[in-house]
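Of the protein chains in this complex, one is absent; all others appear in place.
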Amino acid sequence: MTHQGIWVVAEQTVSGISRVSFELLAKARELKEQGGLQAPVTAVLLGENLDDYYSAKLMEAGAEAIILVDHPVLRYFQNETYAAVLKSLVEERQPSIILMGATAAGSDLAPTLGAKLHTGVSAHCVDMRLNEEGHLVAVVPAFGGKVLGDILCTNFRPQIATVRPGILGKVICFMHKQCPVERFDIADILAQDQSRVKALGITYEEMKGVPLEEAEIVVAGGFGIESKEIWQQLETLAAVLGGAVGCTRPPLDEGWAKESQMIGTSGKSIRPKVYIGMGISGATHHICGMKDAGLVISINKDEKSPIFDVSDIRITADAATILPLLIEGLQKNEDDVIC
Amino acid sequence: MKLNIAVCIKSVPDPEWYEKITIDIKTKTITRKGIPSIINPVDKNALEAALQLKEQFGGKVTVVCMAPPGATNELYEAMAMGADEAALLSDLAFAGADTLATSYTLAQGLNKLGKFDLVLTGTESADGATAQVPAQLAEWLKIPHLWNVKEFTFATEQELHAKVKMDDAVGEYVIQLPALLAVSREINKPRYTTAMGVMKARKKTLTILNKNDIDVNKSLIGQVGSPTWSGDISIPSLARKGQELIGTPEEIATQLIAKLRAAGINPAKRREGDGK
């Protein structure tokens, strides 16, 4: 087959490059080694003002070749424009595998590109490997993570897959000297771009404390948190522990938590050192998002909660009674040390 | 301005029942016997958005679904909620389709049914959750799309202004009609279906279209037309051997703090560390 090599479509964010891009580069290097592939792992980055910082970062994370597409039009994600650019790049260079983060942009871009190229796309994989024939085997969750299935695309190239941020976890710092950095000109493509969708701007949510997916400690609350006051105590506990607050659907519906705090298949996948679930019963789609946590502590009134089956420490109690005691206990110890 | 709106819905096993899903070890297939089917939850938000537009501007709302014949229930339910017409794309040849073949079939169905100003879908299905059909459907229809839309308004008669959920951010876009929007659950609260709606539904038109009724290229539908295929399936075991903390709430809190310490979590040290 003429298609060769693994591409990672990296994503520019307000503060640099999204972490999942680095996770994908580490995975791409692993796949390359596993399959004994020759072609370099190539990072493709679309954005604006892509200076040396970006290529250095991508190289450090494992890119062996870099294609930068730098243009003011690419400042914000626009599915039509981004897909048109990638389509012409792919048709020209013919990679075998394309990996993207299953971010908001990636989840939209991958299927759009897949349809344009008439090839298969595996959505939000939790793992991937190469089989004996060298085809990509993408492990994809279904039914809220209850079932895992292998997805293959053997007759079409490239094989496209998106991966949820945080699922692969590892970011590796590679020590290598130089890699070719190419700047791809898109003037011709833009000339043909119909641009029926145009971005006007993007507003970032104000982040409180540590981002959920980077926190070492996550305190998450669910249906069993019965009032806003108890929810605020839960936030206090997270602050005392220096952690982040996560949630399931009910606190979000109550308006106590934000969409960006939701853990699960329709939210974020996390792998903190410690996860403390309060009043969370443990529906499959939530468990799918927190199963990789180090120490799992669960507090729930209902002794039959499924979350207890996936917990290291189980406490059958009302979160409302334990919360103030924990906060008090932790703060007291803190003062003791300082005095 | 009258709008001709299509809403694509999916019939999915009720997520409340996912715990009951098992795998047949021999055939490697998923057993969902006895699990009721429902309209994919976020697709109801898409339908609600369509109904609100119809109420505001006038026009027609057509619901379209590609599924086995049993899905007529879900289509009648959508008409009970307020859709004017429904079409079921149903044929054995459509079975085993991945997102590309599914979206092709839906696109051909929509082309057969008329010219739509707006095609609305949910962001993703509760079962497969690939979230890929909306974008690919728009590609087959050769119309622009936006995915994960949480709000939209008409800027002009030919242009929508939409807010799109990004990661920890909201993007603002303009998009030209005809267009496809995949909406997220924040966009509205779907109305309840009323008794009157239920009774009216059976008097509305439900068309069943097979592969000959819609103009399809046979190499693009069903399993044949799907670039991807499924290999092994498994149900992962996530069980941990837990330890239960018991005692009075005070005793439990003390034990838990000790456990946190043991795991290297110490708020006091953390505070010193933060001071660096």
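Order of writing sets the labels: A and B. Residues in every chain begin at 1.
We adopt the following convention: a residue touches a chain if its C-beta (ideal position, glycine included) is under 8 Å from a C-beta of that chain, and two chains touch if they have at least 3 such contacts.
Here is the rule we use: contacts and distances are computed from a predicted model.
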Missing subunit (named according to UniProt) among the choices "Butyryl-CoA dehydrogenase", "Tripartite tricarboxylate transporter TctA", "Transcriptional regulator" or "Ubiquinone biosynthesis protein UbiU": "Butyryl-CoA dehydrogenase"
Residue among B:196, B:239 or B:262 touching the omitted chain: B:196
Touching the absent chain when the full complex is considered, from B:30, B:80, B:141 or B:216: B:80
Contact set of chain B toward the excluded chain (per top definition): 73, 76-77, 80, 192-199, 201-202
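To be clear about the criterion, only the chains that are shown with their structure count from here on.
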Chain A and chain B, separation of their C-alpha mean positions in angstrom: 20
Parts of chain A lying in touch with chain B, wherever the complex brings them together: 14, 18, 76-80, 103-105, 107-108, 110-112, 114-116, 118-124, 137, 140-156, 165, 196-205, 207, 211, 216-217, 240-242, 259-260, 265-266, 273-274, 283-285, 287, 291, 294-297, 306, 308-317, 321-322, 325-326, 328-331, 333-334, 336-338
Residues of chain B that touch chain A when the two form their complex: 13, 15, 18-19, 21, 23, 30, 98-100, 103, 124, 126-136, 138-140, 143-148, 161, 164-176, 179, 186, 226-236, 238-246, 249-250, 252-254, 256-257, 259-260, 263-265, 267-271, 274
